[in-house]
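This report concerns only the one structure given below.
With one protein chain held back, the other chains of the complex are shown just where they sit.
By letter and in written order, the chains are A and B; residue numbering begins at 1 in each of them.
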Amino acid sequence: MKVTLKIWRQSGNDKKGQFVEYKLDNVKKEMSFLEMLDVLNEQLIQKKEQPVAFEHDCREGICGTCNMVINGFPHGPQQGTTTCQLHMRHFKDGDTIWIEPFRAKAFPIIRDLVVDRAAFDRIIQAGGYVSVNTGQAQDANAIPIQKEIVSEAFDAAACIGCGACVAACPNASAMLFVSAKVSHLSMLPQGKVEAKKRAQAMVKQMDEEGFGRCSNVTACEAECPKGISVANIARLNREYLGSVFTSEVNA
Amino acid sequence: MQGLADGYFVIPYTIGNFLANEIRTSSINTSLPEFEQAENEVRDRINKLLSVKGNQSVESFHRRLGKIMWDYCGMSRNADGLSKARKMIQALREEFYRDVFVPGTDKEYNPEVEKALRVADFIELGELMCVDALTRNESCGGHFREEYQEEGGEAKRDDENYAFVSAWQFNGMDSDPILHKEELIFENVELKTRSYK
Partner (left out) sequence: MNWFTNFLSSSIGQKIIMSLTGLFLITFLIVHLTGNLQLLIHDEGKQFNLYAKFMTTNPLIKLTSYLLYASILLHAVQGVVLWQKNKNARGNQGYAKKTNRVVGTNSFAASNMAWLGIVIFVFIGLHLYQFWLQMKLGNLPMANYDGVEVKNLYAIVTQTYSNPVYVIVYVFSMAVIGFHLLHGFQSAFQTLGLTHKKYTPLIKGVGTIYAIAVPLLFAIIPVLIYLKIFPLSSFLH
């Protein structure tokens, strides 16, 4: 099939960017979206042009590295799917495909479709971990926990930190990401020890990074490749309120 | 398989323990001669690749390397194939440094430079894997030398001569690497062969 790609090109953070059109023939339905871009890049290199810079790693939907907005949808039109797991069979012959980076003030553009998501790393460093020595599986198994809580925690832990939630949110809020991590850790016994501090510290870092405020639009859950639920956001609101008003912690 | 190959289960303990011991080391001064030498070596490697300005993309070399490895250094390999593969990889390497095209410069975010450095490493690693497979004259685990098999196609191990881990030391681009053996000595358990029959 033939496709027309309109791709955001920007050679550096301080450079002006714009959409450039590329026409690609011989795209096979079986190709993944990123394979299709690889084919484009090979052609560009043959013509001695700069290939389109984009991030990728595992190419199997689990690392959170790949990140593009395709026709206005972070990770493309398929819900519950990362960019790397999107295949060309979801497009038709003759389609025009718009490809842009995840846009947010807190995610400055490095080049083309590559954005700097170190803000997420700093938020995790602020509290998205447990400081206890958790031991091995048998140590965890020795602590009883209710199955429903485990399932909730596991679902929240599925967050791969890709940032699609920020890209989708009209307010560029990072609440889904932060709440997924806070939920995951604070629901588990090993994470409860630092739960009060974690909620305040991670929210504080999130605010400092310049993300917007959540107004419960829920576009984040709709675009999240792992289907993380906004129930986590409600849980973070509870944790945060509880921590600010009832704990001795003052992050 | 990836978990076994990249140490997913081992790294959480090894790296953590290593870093824990390093925590008292303060940041290292970058004006030390060792640092300068290392930095210059890296810069040279990058410039070497950027200055070739050939005709073939890094990706195309990566694919060709992959095909050689797939054909001759897969799970099942033999001495002829491995020797042939080694020569093919050496030729590929020569062609790589003569005809690779890396667009752009090193003064910008440039994924092609990153890819080129990686493929340069893979070419060396691929040749080493062939060398290693050639020197291990037995079948063991993911290394199946067709010349060393039992009746019915089971792996034929040679624990008397090959109960070691091979650690290879780089000895220059055009010389054979040097083998260091980490002997596998079993004190409390006996080395056995697993049978899937």
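Here is the rule we go by: a contact is a pair of C-beta atoms (placed from the backbone, for glycine too) under 8 Å apart; a residue touches a chain by one contact, two chains touch by 3 or more.
Predicted, not measured: the structure shown is a model, and the values here were computed from it.
Trainee: Check the whole complex and report which displayed chains the hidden chain contacts.
Mentor: Spelled out, the missing chain touches these shown chains: A.
Trainee: Write the list of chain A residues that the hidden chain touches.
Mentor: Its contact residues with the unshown chain are 6, 17, 19, 69, 71-73, 79, 98, 100, 103-107, 168, 170-173, 175, 203-204, 206-207, 210-219, 221-223, 230-231, 233-241, 244, 250.
Definition applied: only the chains that are shown with their structure count from here on.
Trainee: Using the touch rule from the top, collect the residues of chain B that touch chain A in their complex.
Mentor: By the definition above, chain B touches chain A via 57, 59-60, 101, 103-104, 108-109, 111-112.
Trainee: Applying the document's contact rule, which stretches of chain A touch chain B when the two form their complex?
Mentor: On the chain A side, the touching residues are 11-12, 38, 41-42, 45-46, 48-51, 53, 110-111, 114.
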